[in-house]
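For this view, one protein chain was removed and the others were kept in their places.
Chain IDs A and B follow the sequence of writing; residue 1 opens each chain.
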Amino acid sequence: MTSDQDVEVVKQGGNQMFEIRNLKVHFPAQSAELFRRRIVRAVDGVSFSIGHGEVLGLVGESGSGKTTVGRAIARLTPPTEGSILLEGSDIASFRGSELKAYRRAVQMIFQDPYESLNPRLTVFSTIAFPMRIQGTARDEDEMRERCINLLTRVGLRHADIIDNYPHELSGGERQRVSIARALALHPRFIIADEPVSMLDISIRSSVLNLLTELKEQYGLTYLLIAHDLRVAYYMSDRIMVIYLGKIMETASTENFMRHQFHPYSRLLFSAFADLSSTELRWEKWGTTGEIPSAIDPPRGCRFHPRCPFRVDRCDKDPPPLSELEVGHYVACFNPQ
Amino acid sequence: MRGNGVREPGEETLPIGPGEAVREDRGIRAWREIWSAIRHDKRALAGLCIIVSFATIGLLAPYVSPYDPFALLGAPYQPPSWKHILGTDNLGRDVLSQVIWGARVSLFVGIVVALVVTAIGVTVGLIAATSHSLVDEVLMRFCDILIIIPKLPLTIFVAAMLGRGIWNIIAVLAAFGWPAMARMVRSEALSVKQRPYVDAARMAGASQLQITFLIILPNILPLVMANAILTIISGIMSEASLSFLGLGDPSQMSWGTIIYFAQMGGAIYNGGWAWVTAPGLCIALMGLGTNFFGSTVNVIANPRLRRR
Partner (left out) sequence: MNPALRVTDLRVSFFTRRGEVKAVDGISFEVGRGEVVGLAGESGCGKSTTAYAILRLVKPPGRIIGGSIYCDGAEVLDLDERELRSFRWKKVSMIFQSAMNSLNPVHRIRDQIAEAVIVHERVSRQEALARAEELLSLVGISRSRATDYPHQFSGGMRQRAVIAMALALSPTLLIADEPTTALDVVVERQVLELLKDMKRRFDLSVLFITHDLSTLAEFSNRIAIMYAGKLAETAGTKQLFSNPLHPYTSGLVRSLMGLAERGGKLWSIPGSPPDLAAEIEGCKFRDRCPVATEVCSKQVPELLEVEQEHYVACHNVTDR
């Protein structure tokens, strides 16, 4: 299909840390009928790459498949088709010590600060857990010392909380503990799945600041998954918009914020009164409905039922990703 | 840094003040919190007292019981007196002694059944929750079959086949008791499996086995313990039912067998009211105690609900 074209088109040239080729992740769905198998096409042919030291912002609404992409890279959810390459090697082939090394190199921060910490473990045990599993510390004392350092690094007063349980901490504190845990194995790549969307607005900035500092200090590469363009804008070098399992647009952050070609990108952009110019005001769009389920996605371009700019072709063939500006790719038959 | 203020109106769990700089032994701290939780919950304390009382009586039966429960001491159907606080049965045996020894036997049955049911149920439930869906299906259908079969007729049949013995009863009760525990463990385990902290453990490189035992098991412990305690009382009551129907072990004086003998001996017609009501009351009290105490089990095993 158009996937091969996508792969060619998105290559950024050399020095790629991750290369994702035609990734598809399908799940069986609960079906009312006894014998009809229905499939949720959460991710349906996604290709892109992530460079060393880059922050790629993957933006989309709930149900767009963005979290599933993250989970596939994290090897939490196996892909149905396609491949994920880390510096040239297919991660699906990793076993034993290779897999262990992968687990050290790739870590994840989860969305829900209340559910991402084991309620039965103290802060110390939570951060020490990866070290125990991987055997990266010599003894209890070293583990404790490393925990203290990590907690301090993420901006927490270790003495106050190191032996506390998660329910004794606030949301922002828990998220910082999650970050400390993710750093415990000295990873190179972090998948941040909506790291601040469940935190109070006033706390978000401090956590985002922390993530940026850590990136600088440890030379990390991030996949930042977000539904809020503002968050993606602040932290990312490149932005990639995903809708119903397919990429709609991708470009450097500057280029994207200056001009979005894809109507869906514009929809996301216009959701913010403060970001949009008068031309793109929400009122002009009216209520354009909501993202449908990924079980029977619309034919042709996935967005066409909601799109005010659709043309004849849009409900027949899925548009390929084409480069409209340098480094700026759009999958649309009628880009604006 | 300290915790936030109240999260939602009326929520019981609250943050604590500044943490202690001293690194207290975690084990001791956990027990202190547990004791504190129990101490403050009057119902749980009452429940604990009842259970401990019966357990003590049962344990010390040889020393506390005034007479040998099987000894024929004299006049049958004597009303309660200072010599025989609950009177005597139709053979002249002291009822109080029977009840005291009955505690021992009934509790023994209840506890052993609970232990076996928990062991099998947790194992099967965890296997079902963490294995391939085919294994899960097979195990669960098997559980369903065991749950659907009418227990009493089958128990009578099996008991008749195996003969009347205390271990046979325990075996039968355990064999029918574990599927319910397995189902419950499986559904709790499945729910825990979905939580992001399990994903985080996988990201750390934990194997399926490590996840099952280090993470899932501790997190389902509260429910398992609560259920185990309920199984004790249901074991006691099931044993009583079986004994009452004549399937019990006559050589062991359990509360159930006492009621059986009382019924066989026509206690009600002969004025042996203490003989009939005393064991029944004990069973009821034990059930109450278990119930009351069960409400704290959640607090014990779930750090979230403890107070510091």
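Keep this in mind: a residue touches a chain if its C-beta (ideal position, glycine included) is under 8 Å from a C-beta of that chain, and two chains touch if they have at least 3 such contacts.
This is a predicted model, so every value here is computed, not measured.
Of the candidate positions A:89, A:149, A:205 or A:336, contact with the unshown chain belongs to A:205.
Within the complete assembly, A:231 is the residue of A:42, A:177 or A:231 that touches the hidden chain. Considering A:271, A:295 or A:324, the position touching the chain not shown turns out to be A:271 (whole complex).
Mapped onto chain A, contacts with the missing chain fall at residues 61-62, 170-173, 200-206, 208-209, 212, 227-231, 233-234, 253, 257, 267-268, 271-275, 282, 287, 290.
Heads up, the rule we're going with is that only the chains that are shown with their structure count from here on.
The distance from the centre of chain A to the centre of chain B, with each centre set as the mean of the Cα atoms, comes to 47 Å.
The residues of chain B lying in touch with chain A in their complex are 1-4, 13, 15-16, 18-21, 23-24, 26, 195-197, 199-206, 210, 215, 218-219, 302-304.
Those residues of chain A lying in contact with chain B across their complex are 71, 74, 76, 99-100, 103-104, 106-108, 110-112, 115-120, 122, 129-130, 133-134, 156-157, 159-165, 167-171, 173, 178, 181, 184-185.
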